[in-house]
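A single protein chain has been omitted; all remaining protein chains appear in their positions.
Chain IDs A and B follow the sequence of writing; residue 1 opens each chain.
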Amino acid sequence: MTRTLPDGTVTAAVPAARPADPPALDPPAAQAAALAVRDVRIRDDVNDREIVHGVSFELRPGRAVGIVGESGSGKTLTCRAILGILPAHFAVSGGSIEIVGRDIAELTTPQWTDLRGSTISAVFQDPASYLNPSIKVGAQIAEVIGVKTGLRRRAARRRALELLTAVHLRDPELVYDQYTFELSGGMLQRILIATAIAADPQVLIADEATTALDVTVQAEILDLLADLRERRGLALVVVSHDLAVVAQVCDEVLVMREGEVVEHGSTADVLYHPRHEYTRLLIAEHEQYGLDRYLAGEQRKELDSVH
Amino acid sequence: MSTDGRPVLEVADLEVHYGLRRRRRRVLHGVSLSVSRGETVGVIGETGSGKSTFARAVLGLVRASGGRILIDGEDVSRYSSRQWRALRRRGVVQYVFQDPLRSLDPDLPVEESLIEPLLVQGVGRKEAIERGRGYLARVRLDSELFGRLPGELSGGQRQRVAVARALITEPALIILDEPVSALDSANRVGILEILKELRDAGVALIFISHDLGSVAGVADRVAVLYQGEFVEVGATHAVINTPQHPYARLLVGSAPTLRSAAASRAERDALRALLHA
Partner (left out) sequence: MVRRVLALPTGRLAVGVLSVIALLAILGPTLAPHNPLGTSALTLTGPSWKHWLGTDYLGRDVFSRLLAGSRTSVLGSVEVALIALAVGVVPGILSVYLGRGFEWFTLRIADTLLALPFLIYAVAVTALLGNGIPQAMFTVGVLVSPLFYRVTRAATLAVARSQYVEAALISGASIGWIARRHVWGKVLPPVAVALAQTIGVGFVVVSSLSFLGIGVQPPAPTWGGLLASDLGYLSYQPWAPIVPALLIMATVWGSNLLADAIRDVSGEAGRALLNSRRARARRLNPAEPIPAGGAAR
């Protein structure tokens, strides 16, 4: 445990411990962005209020952007807008969303069906509720593979086992034949991630995907996401209420509050030079009440002198 | 810290089993812990580690199969359900659930949920409401909220109501099960500050969580529960800075932190391998 050293010598290598910038990938298309969100606004028709007041970011392949905010800040609505699954009586009232260069406002239902899974995919907070409890999990992954890639049963099974291995499940053959109630939350989340990447999407949205998990399991899932990003060039949108989670995986952070983006910048900038009061609150919370209070005391003094 | 005074809670060699005969399995084994007035102890463990069972045993909701539990010096391990009810009515030990939306009756105004422990004690309605207002102020809530339904409050307000409800019987010990994990930052800090005040006022607190980080700021001591046993008990800074047991080390290495480097993936994998061996 390097960072348990009290003198802080090892932990001084902070920026290096952040996920290093991925090797500069050549943009596959001219536009380069896997996902472009431009000034998206979302309105609630029930009381005629705008809930999200303009979110913009661009995501290139192999990069990760994080959205931090409390419940009701509009971060989940933004994700749902990107996926085209806004709840009833919510609607995008302004701005545009482009997935690999295609404006989603012009997509028809069959085009959406085609796009979801194979180009953009998502995992959410409560993995158990996204799986059918009466069907073996392997069959459920194979079904997605069958629908999305047209593989026959045998081949789909083989592919499913490959994916289960790719998400670091210890015994894929065993897990394939198990039901949801036999698996832990962390394992289910891995299975959902395996399903989400089954059709080789370019963008993966992880909306509070680790919130309900134990801390040690959360670390494993975050490791897995970082791994997928490095090896497959997956572009990630990581949504969380915890700044630390987002900081661990992302190169770029948006801080949202009450539907507004109050801070947007590179992770290092946001952590070390927060401009908005709310971002400072998020950081202060970790420093006063989190592990940061005990760890790397030296470092903190340095930072305090910077402010 | 004011850790002097006799312990409010003493647990010695607690054993809890679930199930009967063949299905019988051990959930807690040889668990010992003592908590004094004005002390905050964090109990950290993952899902299935037995941390909720520990709380439920102390509250008399599950029966211990071995060991002793002393509340305020009184041995409660052999209590009948009637004795338990009498003890609970005195309100010496209170409990705060993780999710206030579920622990407050959705069809009752918060006022009713708040004063319920007093009404159960037989306190008159008028007096109970009067006292309820005082406690609402103590958790910094406007008594305007009194007549609202839980669904009409924000998550932070609801959790404050739940804390006020636990305070209303002037308990010596409050057990809190992940009281801040469902809350956003501002509210989390708000609740933690209230808890600190309580500790300074001499209330003993047991703070149950899966996340070491969430108790680091308030706990004087930390007990790490792994597979039904306390594998590491010590002062918070000691457990965080020099954890001994592999699980405790993994716990520290997994907690998301802002600026200090988390343990590397390789380190975590090595610790996991050690644990599974």
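A few points about this structure:
Assume a residue touches a chain if its C-beta (ideal position, glycine included) is under 8 Å from a C-beta of that chain, and two chains touch if they have at least 3 such contacts.
Only a predicted model underlies this, so the values are computations on that prediction, with no experimental measurement involved.
Of the options B:103, B:185 or B:254, the residue whose C-beta touches the omitted chain is B:103.
If you put the hidden chain back, the residue from B:61, B:235 or B:273 that touches it is B:61.
In the full complex, the hidden chain is touched by subunit B at residues 59, 61, 85-91, 94-95, 97, 99, 102-108, 113, 116-117, 120-121, 151-152, 165, 169.
Note that in this section only the chains that are shown with their structure count from here on.
Distance from the subunit A centre to the subunit B centre is 31 Å, each centre being the mean of its Cα atoms. On the subunit B side of its complex with subunit A, the touching residues are 46-47, 155, 184-186, 188-189, 192, 210-214, 216-218, 236-237, 240-243, 249-265, 267-268, 272. Subunit A meets subunit B in the complex at residues 1-4, 6, 10-11, 13-14, 16-17, 70-71, 184-185, 214-220, 222-223, 241-245, 247-248, 271-272, 281-283, 285-296, 299-300, 303.
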